[in-house]
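Here the complex is missing one protein chain, while the rest keep their positions.
The letters A, B and C name the chains in turn, as written, and every chain counts its residues from 1.
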Amino acid sequence: MRVVLLLSCPDQPGLVHAVAEFVLTVGGNIVHAEQHVDPETSVFFQRVEFDATSDALPRDEVGERFADVASRFRMRVDLRFVDDRPRIAVLASREVHCLADLLARWRAGEISAEIVTVISNHPDHAALAEFSGVPFHYLPVTPDTKAEQELQIRNLLHASEVELVVLARYMRILGPTLLSAYPARIINIHHSFLPAFTGARPYHQAQRRGVKLIGATAHYVTADLDEGPIIAQDVTPVSHRDSVPDLIRKGRDLETVVLARAVSAHVEHRTLVFGNKTIVFG
Amino acid sequence: MRVVLLLSCPDQPGLVHAVAEFVLTVGGNIVHAEQHVDPETSVFFQRVEFDATSDALPRDEVGERFADVASRFRMRVDLRFVDDRPRIAVLASREVHCLADLLARWRAGEISAEIVTVISNHPDHAALAEFSGVPFHYLPVTPDTKAEQELQIRNLLHASEVELVVLARYMRILGPTLLSAYPARIINIHHSFLPAFTGARPYHQAQRRGVKLIGATAHYVTADLDEGPIIAQDVTPVSHRDSVPDLIRKGRDLETVVLARAVSAHVEHRTLVFGNKTIVFG
Amino acid sequence: MRVVLLLSCPDQPGLVHAVAEFVLTVGGNIVHAEQHVDPETSVFFQRVEFDATSDALPRDEVGERFADVASRFRMRVDLRFVDDRPRIAVLASREVHCLADLLARWRAGEISAEIVTVISNHPDHAALAEFSGVPFHYLPVTPDTKAEQELQIRNLLHASEVELVVLARYMRILGPTLLSAYPARIINIHHSFLPAFTGARPYHQAQRRGVKLIGATAHYVTADLDEGPIIAQDVTPVSHRDSVPDLIRKGRDLETVVLARAVSAHVEHRTLVFGNKTIVFG
Partner (left out) sequence: MRVVLLLSCPDQPGLVHAVAEFVLTVGGNIVHAEQHVDPETSVFFQRVEFDATSDALPRDEVGERFADVASRFRMRVDLRFVDDRPRIAVLASREVHCLADLLARWRAGEISAEIVTVISNHPDHAALAEFSGVPFHYLPVTPDTKAEQELQIRNLLHASEVELVVLARYMRILGPTLLSAYPARIINIHHSFLPAFTGARPYHQAQRRGVKLIGATAHYVTADLDEGPIIAQDVTPVSHRDSVPDLIRKGRDLETVVLARAVSAHVEHRTLVFGNKTIVFG
């Protein structure tokens, strides 16, 4: 049994020792540990991954056994098991590349999670979802039916016991119904190196500005559009020769890779949201 | 004798042929040629580099001989000779890395130009300039003396017959006196991937936003601060571990390389400004 | 009608002019032109892309009309039409990521070609090929049946009028039957930055050597294993933390992108093989 503890608390001496002592006491062995102290707020963050046998430490007692350390240091604790596979819903609109890439990686065993549903406001991706063995839900939307459609989505997510929502080029702005249900558990891919080119048609904006590189940004979704905590970013060089369609084509490779990197970080329990930032452990 | 023609005109058939015919007629041989048509405006751009002997084509007659082609196609023509070495002034404030890098490259023969003067509003870099064999001018400035100091700079640039002004982390905003005297001939390095983080203290802004990469942008200076035509950009990855001083340190390597790349593109006659964009030939 | 001429010949004055004159004479307009002179051998290479109407220049007369220029300058000429879509066969073994990526790009309209057949020595990818609408051929092979299987492949390629063979992690060494039939028309992806780590299990070699970056190389296949002309390469950083399975996983993204880049360069008629090198026009 491999356990991951994602911890945060006010920094003070003895934290690393207390966590290590807990692991030793329950007969475990630390296989990875990474920590960080935010210099401005003196908040301590740690990700500890340790092996333990279920005999010495029954799975459903880990949290309880750690409670003493947690309360002593006023820790916020996220407890995960490496063999837990988060249940993912992927939302997509017309563009297929991010959806197709996530499904291909998942079929190939690259993503430590279960993709349990694909939802789209277009019917086009039904065959791809079916080929991948994932239920597909076509939920069209108009400005008039937006609130209702979002409710349908939320019900679907609840029914499928979804833990992570991935917006794979889903081109609708989410409302409070979904945002409040999945705090720091909705990942979006924006096709620019944020904070440059927020909002609509970033490749058109990039072409107009004459930048020499374009980018993609994966971030947790918050109520402030394109302002959520950034998980991953990357860029690729472009030149005056690149028309908007060229930028769109080059950008696709960025979007798929950056989104996949962010989803992997999340499902491998390597992310911790702190204010408007994301700590991504290695 | 190696000649560079930087051309722009409305696109039409026969342009490449007319230029190639001119080169053939004067006994020349094209060694590089690159072209681009802006799809929105149908403007044709070309950079042609050719060898010719001064016997067949006296140096001071090239422009005249080409005038016929130029007027037939309503071309804007920039005529350069590869052995012309543009005269450069470098302006710097306290930070020394960009200035030191440009001087080191120049001493090593990497920059096809002459650095003829170093101007600073701080006295610190006098020894470095002297070691490099370049006259140093210390021109301090206060809010009250800004206009006067800028006039001094302009006079110095005129006296040194400067053709290109490089702002190597010069932290003062230039006024109309200099901007109007050197249109598309002042290169600045901004320490962010523009258009993200314009204005002051971009590394602080980057740290606050929690981006996963930082950048640097070299651009021609215009009256709109940080909005001029971009010549070169690059980025480097950062993480939650990086404090503002870490970003500043990592950013330095970006700034020096990006600025040097832009200066090289300019002095090798590979840049053409078009509206708010820069065409950079390879 | 958009025409591409890929030319090579001994360098001499007048080449650019002669080609431009030809285009003008047939009523065409050059939309892209790029050239290169190999400094050691003084061989001139050019890629010229021009628009012409079939009225002024019937499609099947282009070659004939250009023959005069070609023979005058002893040019090797490759004549292509942009709307010609080369017919591609993809060969794969067990690993699916490169095959899946190529098929996804092709379904999305990103590759200017037709994928007409998928051939594998394993049966696993039948469903994926079928989903993509491409005939799948399972041709198992043992050391005893190698020559026979290769003959089967060649017959399939001929029957499908294949012009380009893509080895998408096909783990068998090709014999002379195929190599001689498709000179400079078989593209392989090798999972290292060649010439480092030729041969088997390059990620294991990389891990043993302790390199700080891993790479992928797409190249034309020749009789010398891993020694053919390189079309595209890229790398990604790794560290001491990365086990061989980590390298394999990180390498997959490199392999798919680098192979796709090479295939695009080929089918967009941007590659010219010269000795053991590939000129890749922009």
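Here is the rule we use: a residue touches a chain if its C-beta (ideal position, glycine included) is under 8 Å from a C-beta of that chain, and two chains touch if they have at least 3 such contacts.
The structure presented is a predicted model; accordingly, all values stated were derived computationally and were not measured.
A.B. asks: With the missing chain put back, one of B:Val19, B:Val96, B:Ile153 or B:Val235 would touch it. Which one?
C.D. replies: Spelled out, the listed residue whose C-beta touches the missing chain is B:Val96.
A.B. asks: Identify the residue among B:Asp38, B:Glu114 or B:Asp253 that touches the chain left out of the display.
C.D. replies: Among B:Asp38, B:Glu114 or B:Asp253, only B:Asp253 touches the chain that is not shown.
A.B. asks: On chain C, what residues meet the omitted chain?
C.D. replies: 36, 39, 193-197, 209-213, 215, 229-235, 239-241, 243, 276-280
A.B. asks: Hey, which chain B residues sit against the chain that's not shown?
C.D. replies: 96-97, 100-101, 104, 108, 110, 127-128, 131, 241, 249, 252-253, 257, 260, 282
A.B. asks: Mind listing the chain A residues that contact the chain we can't see here?
C.D. replies: Per the touch rule, chain A residues meeting the hidden chain are 12-17, 20-21, 23-24, 27-35, 37, 282.
By definition in this document, only the chains that are shown with their structure count from here on.
A.B. asks: Chain A to chain C: how many Å between their CA centres?
C.D. replies: Taking the mean C-alpha position of each chain, the two centres sit 36 Å apart.
A.B. asks: In whole angstrom, what separates the CA-based centres of chain A and chain B?
C.D. replies: Once rounded, the distance between the two centres reads 41 Å.
A.B. asks: Using the touch definition from the top, which residues of chain B touch two or more other chains?
C.D. replies: Where chain B is concerned, no single residue meets two or more other chains.
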